[in-house]
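Apart from one protein chain that is not included, each protein chain of the complex appears where it belongs.
Each chain gets a letter, A and B, in the order it is written, and its residues are counted from 1.
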Amino acid sequence: MTQFLQQLINGLSLGSIYALIALGYTMVYGIIKLINFAHGDIYMLGAYIGFICTAQLGMGFFPALAAAMGICALIGVIIERIAYKPLRNATRITALITAIGVSYFLEASTQKVMGTGVKTFPQVLANQKIMIGGVMITTQQIAIFAITIGLMLLLQFIVRKTKVGRAMRAVSVDADAARLMGVNVDMTISYTFAIGSALAGAAGVLVGLYYNSINPLMGMLPGVKAFIAAVFGGIGIIPGAMFGGFFIGIVETLVSGYGSSLYKDAVVYIILIIILVVKPAGLLGKNVKEKV
Amino acid sequence: MTVLKVSGLTKNFGGLAAVSNVNLEIEERELIGLIGPNGAGKTTLFNLLTGVYDPSEGKIELNVDGTMKSIGGLKPYVITGLGLARTFQNIRLFKNMTVLDNVKLAMNKSVSYSTLAAILRLPSYYREEQRVLEEAVKLLEVVGLAEKQTTLAKNLPYGQQRKLEIARALAAKPKILFLDEPAAGMNPQETTELTELIHQIKEQFNLTVVLIEHDMSLVMKICERIYVLDYGKCIAHGTPEAIKNNRRVIEAYLGED
Partner (left out) sequence: MKNLLNKKNACWLVLIAGSYGLISLLISVGVINNVYLTVLMTIGINIILAISLNLIIGVTGQFSLGHAGFMIIGAYCAGVAVKQFSASLGGILLGMLIGIVISGAVALIVAIPTLRLRGDYLAIATLGFGEIIRIIILNMKITNGAAGLILPKLIDWQVIFAAVVICTIIILNFCRSAQGRACISVREDEIAAEAMGINTTKYKIMAFVLGAMIASVAGALYAGAFYVIKPEMFTFNKSIDILVLVVFGGMGSFTGSFIAAGVIGVLNTVLQQFSDIRMILYGLMLVGIMIFRPSGLLGTKEFTFSNLFERFGKRKEARG
């Protein structure tokens, strides 16, 4: 039982990171129906920006987190304007391949600038172990969890209560109608990318802190898994992405803990396929049939 | 002989009954009109009969070789195979296929060579392709598109696209043909031509035709019997004369009082 609780806590930490990345996927998909394959690389950039801020510029954790979020938001918006905006009316596969191109570009550029090797992320946050009845929680895990929850609440507030959020919801339902009602669609999409990328940037810094090591290709696999998390919860649905992220994180940790870590990725993909086959719109989604 | 019998057919979308307790009985070689105000459930009824939607309740029976077979809830391609073909309200041609291939495609069920024979180009492939080509050209001649064989469907003018849809439906060798607003968007000249075409194919191919149409003059002119839908219910049926004078129909179209 203690072992199970331990795995659960580790899983929640990993899940927090997936959830933060998944939010960006789900928001972008919700608004322009694009699987933003480069999103995992934004998360990688966030980790590198955090690394530069802390290891090279000597900044503290929170300023570094803020810097990573800000710069990632900016990068996200620039990518959208340059690469995705010209493709608003293109087919989905075209947009997807563009996103793959952006992903390659970001990975290769980071390799060129920062080197292909692994970098050690400095321990900028005190890491104390707390034992509760045989279960170990580190202060880092608590910080990761708290920051994730905080950001999610902030996101919910933005989406539900602000003008920008209302515009986002409107555009995701019907971009043309929203435009006719005076919503600045391009601006709204930029905001969506900015917010999604900022969350991914935050996830990057947190993962650097948690695992201590970062590399230019670190975004690929978590990117795919976060996408799976978004699909799991119902893509386009914000609470679904959070739920999916935590779920995938916990399952992955449990499989590693109890079974074989070699199969942990396979289990995630199997979950994905089962959910797609049984309930393709995701756990929280609704099935829609094409009108004839 | 009854070719299609529908009893108590109902389709609910959420809480809304798009089609509710509809009964139809269609005889062989009849030309039936299905009319009703916008949103009355005509296309939904077509979609139920052709298998696009599964019925919530009720029975659809099709005469297959002399026995009535229940077809409600079968897949569309199975129903088409049993002798029921359709056109679409919002034209659904295979846009990037040629006119000829659109028609050939609908004849697939009758093609007897195997995939292996196609890959190995066995004699059966050439024999069957030749037959399919000849039959397809004949059908295109019927609708007057024989000259356009190699044109991509998307490059045809609107009126010809409608005709190609009819040719394609005929290629599926139906016993009953469903036409969903065949004259929509056509000018009076084209509508007249279409009317003639419908008559001609009905005779030539021994068809039972059911058509949805907004053009009242067309419906009144060619249909032998008419069913009127309103709010998903069948409010009247009978000859064009009877329908013209039916109080409930007039109310449905013009509003009460």
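Definition applied: contacts are C-beta pairs under 8 Å (C-beta built on N, C-alpha and C of every residue); 3 or more make two chains touch, one makes a residue touch a chain.
What you are looking at is a predicted structure, and each value in this text was computed from that prediction instead of being measured.
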Sole contact to the chain not displayed, among A:Ala90, A:Met136, A:Leu254 or A:Leu283: A:Ala90
Given B:Lys69, B:Lys95, B:Lys221 or B:Arg248, the one touching the chain that is not displayed: B:Lys95
Touch criterion as defined above, residue of A:Val102, A:Val124 or A:Leu284 at the omitted chain: A:Val102
Positions on subunit A where the hidden chain makes contact: 33, 35, 83, 86-87, 90-98, 100-109, 111-112, 220, 224, 227-228, 231, 260, 262-263, 265-266, 269-270, 272-273, 276-277, 280, 290, 292
In subunit B, positions touching the absent partner: 50-52, 75-77, 80-81, 85-86, 88, 92-97, 101, 104-109, 111, 113, 115, 118-121, 123, 125-126, 128-129, 132, 168-169, 171-172
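Everything below uses one rule, namely that only the chains that are shown with their structure count from here on.
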Subunit A-subunit B separation of Cα centroids, rounded to whole Å: 49
